[in-house]
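Note that one protein chain is taken out, while the other chains of the complex remain in position.
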Amino acid sequence: MERAALLRRLTWQTGTVIATTVETPRVKTIALAVPDWPGHRAGQHVDVRLTAPDGYQTQRSYSIASAPGDDYLSLTVERLDDGEVSPYLVDELRGGDELEFRGPVGGHFVWDEEFGGPLFLVGGGSGLVPLRSMLRHHRAIGSQVPVRVLCSARSLESLIYREELMKRAADDLIDVSITLTREAPSSWRGYRGRIDPALLSTAGWAAAEEPLTYVCGPTAFVETAAAGLVALGYDAGRIRTERFGGTGV
Amino acid sequence: MAVTRGFHGRRAADPSRVPPGQYVTRDFPVLSAGPTPYPQLDTWEFTIRGAVDKPVSWSWTDFQALPREQFTVDIHCVTKWTKLDVTWSGVSLDTLLAAVPTEAPYAVAFSDGGYTTNIPLADLRRGKAWIVDEYDGRPLDPEHGGPARLLVPHLYFWKSAKWIRGLDLRTADQPGFWEMFGYHNYGDPWKEQRYYGD
Partner (left out) sequence: MEPLDGNALAGVMHDLFARDMTTMGYKCTSCGHTGVMAEMVVYMSGPGTVARCRGCETILMMLTERRGMYCIDMSGMAQPVLPLA
């Protein structure tokens, strides 16, 4: 009976846009004030719904970028040129607007402190969004779990959360590696090129450390990373993946 | 229902050309229920079989030698987009069906990847349906159904099976992939026959 009482159907609710932050020319973070937000687990997402004056509705799923303990619920959205929802969210939505959504949802691609580590977070493009929530949560609760992060982006300009990542990298428990796949400044001292087993091996943990790994990004990126990790001897049961249909990295 | 400020969705348009509940898009959305197949053209065949005296197959070379038509039609997807003035090129099903005498009233189109959809044979005759291999003057992309797809523009677009490999002619109607899962058996966009029972 107690369990039955916890069953909760999803309802659409409304948040108010507090601020929008430009992450890259194509990517924005939207901070929402949500009355009675029940809280979320790092890695979860919400479904956003848009309604036109003639009643036409459409919805998409977006990962939550904020930590459970942050003041606002944040979504980071990449503009897809042929998209229907993301151009609205990136180009049109502004402070004071109301946005309809439901959630939080998802129980697979989540990190709770009790899952332990060591953690390896692998993100391609806007696949970094749920990983940022995990990193923020990790810091907010003062977790002692060591973390390695591997980010893949086309260029330095298209890397989201650049400053925040640099700041996190200063922490002894957190190691951040970045690879740029299309263009890198001549002074670039990070990695270049697409992820492969060699890079995963260098930037991640030895399989013997039994890392808990989260991989998020476009479908092809996730497939490459997951296959590479398994080839390195990572336990497939400790690799969690989330794929989305964004642009390539 | 809360309207989202500044969101216009898709544009409704000329009601004489756009069926009820549809919105006009300029894109060509890709709809898929499974992985995109990449058949080899040297083993590709289009086959008409089932309730016929003898099945007939066309190789890719045979198919290319058939008389072609280029035409421009509107297409209507049950997911509510309509695309106007789409130019295709291919072979009329009248040409193909002329080679296969049959009394069968129904057809099930079958495709690489296992997709099927059912259509009354009368809807595939009299210049109403084609097997097309060119879109907008170019070979049809695999993601849009290439090398060849069925095109039945007067029905919802799920009837225009991508990656088509043939027709199974039948004496009794048999629902296809989406028809089995609650979509309308016939699918006339002008009568808004989206779901079973519409």
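When the chains are written out, they are named A and B in that same order, and each has its own residue count from 1.
Please note the rule applied: a residue touches a chain if its C-beta (ideal position, glycine included) is under 8 Å from a C-beta of that chain, and two chains touch if they have at least 3 such contacts.
The shown structure was predicted, so the numbers you read here are calculated from the model rather than taken from an experiment.
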* Structure fact -> From A:Leu10, A:Ala33 or A:Ala231, the answer for touching the chain not displayed is A:Leu10
* Considering the whole complex, which of A:Pro38, A:Gly55 or A:Gly107 touches the chain not shown? -> A:Gly107
* To do: Pick out the residues on chain B that sit against the missing chain.
  => 29-35, 78-79, 143, 158, 178, 181-183, 194-196
* Structure fact -> Residue positions on chain A contacting the omitted chain are 3-4, 6-10, 44-47, 59, 61, 102-103, 105-109, 218-220, 222, 240-245
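Here is the rule we go by: only the chains that are shown with their structure count from here on.
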* Asked: Cα centroid separation between chain A and chain B, in whole Å?
  -> 38
* Structure fact -> In the complex, the residues of chain A that touch chain B are 14, 50-58, 82, 84, 88, 92-93, 97-100
* Asked: Across the complex, what residues on chain B touch chain A?
  -> 1-10, 12, 23, 27, 80
